[in-house]
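Now for chain A:
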Amino acid sequence: MKNTARISLVAMAMIAAAPAALADSDHRAKALAMMKQDFVTKGQATADRIFEDGLQTICNRTGNKPPEGITKQLEKDQMAGVKYPVDGKLLGDWKEGEKIAQSGRGFTWTDEPGLPVGGNCYNCHQIAPKETSFGTVGPSLFHFGKLRGNTADMQKYVYSKIYNAKSYNLCSEMPRFGHVGALKPEQIRHLVALLLDPESPVNK
Partner candidate 1 sequence: MGSPMKVRAQMKGDFADIKILMSHPMETGQRKDPKTNQTIPAVFIQQFTVEVGGKVVVQSETGTSISTNPVFGFKVKGAKAGDKVVVKWQDNKGDSRTDEATVA
Partner candidate 2 sequence: MRQALLAAAAFALAISPAIAQDKPAAAAKPAASKKSAKSAAAPVEEKDAATLEFEKFRAKMIEEGNPAELFEAQGEEMWKTKRGPKNVSLAESCDLGLGVGVVKGAYVQMPRYFADAGKVMDAERRVVWCMVEKQGFKEADLHAKPFASGTYTPEQTSIVTFVAGHSRDMKFAVPLKDPHVKDVYEIGKEVVKHRAGPYDFSCNTCHGADGKRIRMQQLPNISTQKGAAMAVLGWPGYRMTGNVMLTHQWRMGDCFRQQRFPEPKYASDTVTALLTYMTANANGVTYTGPGIKR
């Protein structure tokens, strides 16, 4: 995150030099200054997390509606960073995927650093029907593969969407799980299986 912070400061500086229409409002500037002063490192949550990276800056600056003219290209840039498993297999074990989907752990100041990070999936999505405690921040993924098929293209789509949701929607609310190192490629393909494997309860 240190590196991210440094770069984002550069990015912010560049944005500050942008035309007036893009300039920070007075209150946003005050809010940023305030937050910079008020947040402190606790556990693994280091103080520099408060700084935006380049993409966050764009989304924050535009109210999550980046200008159409540049959005596609920026999404492509995000997509370019997606790393696939070395063996090229995108479909893992849905049972493992279910475990990852259940866990909401990781990255908070109360989480032990180094322990596996969860996918947080059920926090926001309905997935397998057995789990009735699910969130609604994201769309329901029940019957995801049943409705869309388990094609190679679909596997690649799901994989890259989980790896970096911003590849498809620049200011998506969904975290960039692979990009930030929360989930490893092997874990992401288990989640792909959870959503696409015909044997997964999601598609029953």
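Everything that follows uses one rule, which is that a residue touches a chain if its C-beta (ideal position, glycine included) is under 8 Å from a C-beta of that chain, and two chains touch if they have at least 3 such contacts; residues count from 1.
Regarding candidate selection, all candidates are chains of the complex that A comes from, given by their letters.
These numbers were taken from a predicted model, which means no experiment stands behind them.
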item	value
In-complex contact partner of chain A, selected from candidates 1 or 2	2
Residue numbers on chain A that touch candidate 2, as the complex places them	1, 3-4, 7-8, 10-11, 14-15, 17-19, 22, 25, 27-28, 30-32, 34-35, 37-42, 45-60, 63-64, 66-67, 69-70, 72-81, 107-110, 122-124, 126, 129, 132-137, 139-144, 147-148, 151, 153-154, 156-157, 160, 166-168, 173, 175-176, 180, 182
